[in-house]
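Of the protein chains in this complex, one is absent; all others appear in place.
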Amino acid sequence: MTALEAAGRAIAAESARYAGMGWMRGTSGNLSVVLGRAPLRLAVTVSGRDKGELSMDDVVVVDERGEAVADQPHPERTPSAEAGLHGRIAAVSGAGAVVHVHALAPVVAAERWPGGVPLRDLEMLKGFGRAAHDDPVTVPVIANGQDMRALGDAFEAGYAADTPALIVARHGVYVWGDDLRQARHRLECLEWLLRFSVQWDTHTRSAR
Amino acid sequence: MTALEAAGRAIAAESARYAGMGWMRGTSGNLSVVLGRAPLRLAVTVSGRDKGELSMDDVVVVDERGEAVADQPHPERTPSAEAGLHGRIAAVSGAGAVVHVHALAPVVAAERWPGGVPLRDLEMLKGFGRAAHDDPVTVPVIANGQDMRALGDAFEAGYAADTPALIVARHGVYVWGDDLRQARHRLECLEWLLRFSVQWDTHTRSAR
Amino acid sequence: MTALEAAGRAIAAESARYAGMGWMRGTSGNLSVVLGRAPLRLAVTVSGRDKGELSMDDVVVVDERGEAVADQPHPERTPSAEAGLHGRIAAVSGAGAVVHVHALAPVVAAERWPGGVPLRDLEMLKGFGRAAHDDPVTVPVIANGQDMRALGDAFEAGYAADTPALIVARHGVYVWGDDLRQARHRLECLEWLLRFSVQWDTHTRSAR
Partner (left out) sequence: MTALEAAGRAIAAESARYAGMGWMRGTSGNLSVVLGRAPLRLAVTVSGRDKGELSMDDVVVVDERGEAVADQPHPERTPSAEAGLHGRIAAVSGAGAVVHVHALAPVVAAERWPGGVPLRDLEMLKGFGRAAHDDPVTVPVIANGQDMRALGDAFEAGYAADTPALIVARHGVYVWGDDLRQARHRLECLEWLLRFSVQWDTHTRSAR
């Protein structure tokens, strides 16, 4: 099994898991795995497929700008539209895998805290790669758009090496890590944290 | 396998999926697939069955008015009561498949926005067939009723070719597409959008 | 297979389904099927078992008061504490099956509407056995207690033949029908209706 096949298999399995959690409704979301760094190459989900039914073959190799490279089994395939942001995140952060899903809590949280979502003094922050105490985290929020270069610039402008996530307002969330598994663990913990934050904020606002 | 058998098999599989999502509680909801257009013929779920346990045989062929036609394997079967609205939607929109489910979010959204549910500037609108930016969408809402001709008239009066959905107030939602898969992708995205809209509206109202 | 074995098998299958829906947490809830009417005999789940793991053998035959009868395979078994209310409901309503689960929405609804939960002009009422229009329904609510005779009296005092459900405040819900399947379809629709009512009431209260 080639590295591309291994990446395709892992991406299909993780996508099916996220689809089952309701985080990839329709054909939304996309996953990527870094195949090499000089130059940067990523395997990313092809565009428009049902994420609950991917096969290991439903990936395409892209460069840092998210464009399909010539030297691959199926260079004619169309990568996910957001592949360019995957590439930018992988290049800037050094991550080995990037996950983008349309969970609801991140989008509601970004609407509530458009300047960045504050998280602090919660045990689940350890699962996100931060400390459980006295380590204030701000999850960056950027405006949505279709120009991946502009989104990438906004991401990079707000990038902090210790915060492996980005919320795109009215859209979804990106989380990254050394591999798909670490990215998932971080995403699961972040989603929990955002669900907690939104629910508690709604509760306290009701009480005023 | 005949076209009717293929439609019955696809309808049974999709129904089981929706039932598992909690969108076809009791025996609620119904699905249809267009079999031909001159004259219009649809395969639609038979009345009153548990949607989690359909077989490919649990469909009946109806005309545009939702009435069972004579020329079919089981003309004596009773189509879903709402087959007439399926027929009308298929005739007016040109859709190849129509899905009607009782998800909760559309019904709550219709209660909140009885004149039509506004959606705008949300990425998930792309999965519904619209643009993510500067493309205001209004999902039509019509009053509930048992006369499918009256419902069909209300549907047609508010029909816009670029909006493949209809909410029947205090009842459920219809979504359509070229086939069952496209209809499902659109429905999944619309349900997400309506869940977001309702949750955010509740949140902001609490804050006043 | 005897009638008791068939009832035990059906009860185990339905219990596992409800457990999977989160409506029988811990060892809560119980199901019964009427075996005969002169005198009244019901197969009811034995006390204290995990409802996700019942076998067809985990039932006991009780009389109208919910007491184990002598003439059965395992007369020494202890029926569910609430078997007496099952018996009373089956006797009064003529139902062939009674389902009692601890879904959350009915308990919240009873807290909100302690004098009975009003439902009206909602399509899902058809799945509960009532009309979708102009047919006001009140789901009776009685106070919780451990004396099944007292609960039965309260049930009977508020009984209406066209309303196949009873909410026990701060406890759970009973729904009945001709058989377990009809009871389930009614329960699923009622739970949807109560979830809708609670969510919409919370929303409108926030807006005041």
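Read from first to last, the chains carry the letters A, B and C; within each, the first residue is number 1.
The definition used in the following text is that contacts are C-beta pairs under 8 Å (C-beta built on N, C-alpha and C of every residue); 3 or more make two chains touch, one makes a residue touch a chain.
Fair warning: this is a prediction, and the values are worked out from it, not measured in the lab.
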| item | value |
| --- | --- |
| Omitted chain - touching chains that are shown | A, C |
| Given C:Arg37, C:His74, C:Arg149 or C:Arg170, the one touching the chain that is not displayed | C:Arg170 |
| Sole residue of A:Glu53, A:Glu67 or A:Glu123 that reaches the chain not shown, by the stated touch rule | A:Glu123 |
| Listed residues C:Glu67, C:Glu111, C:Glu156 or C:Asp178, member touching the removed chain | C:Glu111 |
| Interface with the unshown chain - residue positions in chain C | 25-28, 50, 102, 104, 107-108, 111-112, 144-146, 168, 170-172, 198, 201-202, 205-206, 208 |
| Residues of chain A in contact with the chain not shown | 121-124, 127, 132-133, 181, 185-186, 188-189, 191-192, 195-196, 199-200, 202-203, 206-207 |
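FYI, only the chains that are shown with their structure count from here on.
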| item | value |
| --- | --- |
| Intersection of contact partners for chain B and chain C | none |
| Angular offset of chain A relative to chain B [C-alpha, multiple of 5 degrees] | 90 |
| Relative to chain C, chain with the most remote C-alpha centre | A |
| Inter-centroid spacing, chain B versus chain A (mean Cα positions, whole Å) | 31 |
| Computed distance of Cα centres, chain C from chain A, in Å | 44 |
| Residues of chain A whose C-beta touches two or more other chains | 206 |
